[in-house]
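Left out: one protein chain. Kept in place: all the others.
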Amino acid sequence: MEEIGFLGMGIMGKAMAMNLLRHGFKVTLWNRTLSRCDELVEHGASIGQTPGAVLNKCKYTIAMLSDPAAALSVVFDKDGVLEQTCTGKAYIDMSTVDVDTSSKISEAITLKGGRFLEAPVSGSKKPAEDGQLVILAAGEKALYEEALPAFDVMGKKSFFLGQVGNGARMKLVVNMIMGSMINAFSEGLVLADKSGLNSQTLLDVLDLGAIANPMFKMKGPTMIQNSYSPAFPLKHQQKDMRLALALGDENDVSMPVAAAANEEFKKALGLGLGDLDFSAVHEIVKGAQRPS
Amino acid sequence: MEEIGFLGMGIMGKAMAMNLLRHGFKVTLWNRTLSRCDELVEHGASIGQTPGAVLNKCKYTIAMLSDPAAALSVVFDKDGVLEQTCTGKAYIDMSTVDVDTSSKISEAITLKGGRFLEAPVSGSKKPAEDGQLVILAAGEKALYEEALPAFDVMGKKSFFLGQVGNGARMKLVVNMIMGSMINAFSEGLVLADKSGLNSQTLLDVLDLGAIANPMFKMKGPTMIQNSYSPAFPLKHQQKDMRLALALGDENDVSMPVAAAANEEFKKALGLGLGDLDFSAVHEIVKGAQRPS
Amino acid sequence: MEEIGFLGMGIMGKAMAMNLLRHGFKVTLWNRTLSRCDELVEHGASIGQTPGAVLNKCKYTIAMLSDPAAALSVVFDKDGVLEQTCTGKAYIDMSTVDVDTSSKISEAITLKGGRFLEAPVSGSKKPAEDGQLVILAAGEKALYEEALPAFDVMGKKSFFLGQVGNGARMKLVVNMIMGSMINAFSEGLVLADKSGLNSQTLLDVLDLGAIANPMFKMKGPTMIQNSYSPAFPLKHQQKDMRLALALGDENDVSMPVAAAANEEFKKALGLGLGDLDFSAVHEIVKGAQRPS
Partner (left out) sequence: MEEIGFLGMGIMGKAMAMNLLRHGFKVTLWNRTLSRCDELVEHGASIGQTPGAVLNKCKYTIAMLSDPAAALSVVFDKDGVLEQTCTGKAYIDMSTVDVDTSSKISEAITLKGGRFLEAPVSGSKKPAEDGQLVILAAGEKALYEEALPAFDVMGKKSFFLGQVGNGARMKLVVNMIMGSMINAFSEGLVLADKSGLNSQTLLDVLDLGAIANPMFKMKGPTMIQNSYSPAFPLKHQQKDMRLALALGDENDVSMPVAAAANEEFKKALGLGLGDLDFSAVHEIVKGAQRPS
């Protein structure tokens, strides 16, 4: 795995490709806007004019795209991945997409004899730059093992989760727990405040106990200040809650706490808070207003 | 604060008094069963024959009793704390009791000119032994400051929370968040399992992310094995959820996630799981059975 | 049961006493403001100067008071019911009070050899005038049977429910179901409206089907017009939900739907809607605003 193609030079992709370069991999880049590749070219990267061209050159190609639409477009459009897929070519999609999108790409690739791995990541800009992502891979086991040297420089830990779709499912489960937790946390903050307790003291007490976690530490101070600069938009959090509840529905899993949390997120959407950070559900718990 | 009285030699009280002795405080002990004081006497502690006798001897007396009934009994019974309370005597109750109990004790003590501080702790046996408790004090601020040298050897951190009752309230808020979280966590574990994901892998992924916390790390492996040895009994957790919801009710705070979690705990009580660990709510999420 | 005392000439009591008079009972009235008795005196009623005086004169005395405080005051205050209670005297409290209030009155009366029945009613002004109340009696069975001639002219149906407190409990259960139903109804109204369906048509369709009921028929048109003139104030409905949930708590009954409805009512209280009709929870389901 000396030569790797890399599609997508967004914030995440750029940081990840840079780590590959720094650790001695030969990387061929493609991005819709080619100018975003300049910095990496200075560090030794090559350029492919189309996704297909990258695939044609490299045995292994990684993609890190912004959403399901971009992930599908890069594969299925003219001069795309699929046109150059053939026996022996390996495609590793690290974008965050839903189960259906991932399955569609997997089927198309493998039908043409290609090899496929989905490998969405947990972690955002900083962990990407520091090579500290958590990688949730699923698909062809042998390809996972061949990809480990690359995963090791991009992430602090990789998991192989079985069949295609399990990467997406694992993210849903984690995000569902997170969505319930931010509601539980917000309820605690409001209850403390309304009961005459100091909010900052609650944060300090929580941080010393059994349920201390980075999210409370990070979001608590901004929630107290009613500040919800979007790290993870509420509408995406609600979408993940909804998909997780649907997954529960398929499997007869009753999840009343997640369901209650979901309805709070929907109240927030109804008030137009969808583009704020998911911690803005705090406004609902506080009893938020809608402009007349 | 050289000489301190200490009432209650349960697991917690014994460990806390030992830390006082080790750090050079003179300690006079009382316990309903006096034999439990032997080990500490070997380390230099004195004995008082009744709670009143301890108070009579010491300017500062700390109590660490098992429940509200014991906390009330030690104060109000014959030869109890109240009989010897007078101007200048200070009483610090570190037992975990409800707001009403604490208020009743506070009123009685201060009515006789005594000084009062409630100071329930967060943390169990191990932190007590290691002097790593978190102390949630409320009542007389000046007394809190005088007590800090003692708190510093028993705990890693102390908070002064204002008026009497706030210590109990803070514990309720923390435990309510914890109760919702264990439900959210359980729902995630069951959803993962039923969706074909590996439970242990979910624990590993959670432990690397933004919601990683000691409780998930500690309870996850035992929940997967359906093992619920009681660290914190489910019936106590449910009682705290109920009291927290009642506190919300008094203050018009809507807490749908905590309410949903509470109803799950009640389902667990209905199945006779109240004496197991609070993580046994996992059985309800899994769809537990009641013996015919 | 020819001569009956009657305490309390509120809207309900006046209508009930009038029905007794019309059907040939001799009635002796007392009310805190005596002028409210004038109309009934014209119809042949006598006056007692105090609750005690009424009891002294009559073997059977009925009370219909506004709230638990009034119910307690009439019994325990100077010149009250209790002073004149002795063997053979029967007291029938038809006020709507909680279990504790009813039990306290029952104990005091029976301790002095008196006989007691609680008999709260279902139904408001119109049914009271028309003798169409539903009477939920509990306490002494023999007294219930002696009182039936009077119940028959005040109500369309009487029930004997067993021990004192069961009348109050039955009202809680009914009001809990009602509270969940008004939420379910409101959710349906909002969902219809937001999905492009006509609200009035939904009301018409509901009224023709298996869940048609007088409450939907009565509240639907006003809810659509955002009109919440208080027939049953929301704060009382929420109090009954809370007490019903507490009753479930005592008996390990999990009631997630009632709990979710209760949290919606609490959101409404938080927005200051407590004095409106309980159907004003509709504002919360619609996504109501709080004035800045």
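As written, the chains take the letters A, B and C, and residue 1 is the first residue of each chain.
Keep in mind that, in the parts below, a contact is a pair of C-beta atoms (placed from the backbone, for glycine too) under 8 Å apart; a residue touches a chain by one contact, two chains touch by 3 or more.
Quantities reported herein were computed from a predicted structural model and do not represent experimental measurements.
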Selected from C:84, C:183 or C:238 as touching the chain missing from the view: C:183
Selected from C:90, C:105, C:161 or C:273 as touching the chain missing from the view: C:161
Touching residues on chain A - with respect to the absent chain: 242, 248-249, 252-256, 259-260, 262-264, 266-267, 269-270
Interface with the unshown chain - residue positions in chain B: 256, 260, 267, 270-271, 287-292
Positions on chain C where the hidden chain makes contact: 122-123, 134, 136, 156-157, 159, 161-163, 166, 169-170, 173-174, 176-178, 180-181, 183-185, 187-188, 190-192, 194-198, 201-202, 204-206, 208-215, 218, 244, 247-248, 251-261, 263-264, 285, 287
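Quick note on the criterion: only the chains that are shown with their structure count from here on.
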Chain B against chain A, contact positions shared by both copies (same if over half, else different): same
Approximate Å spacing (C-alpha centroids) for the pair chain A, chain C: 56
Of all residues in chain C, the ones touching two or more other chains: 256, 260, 267, 270
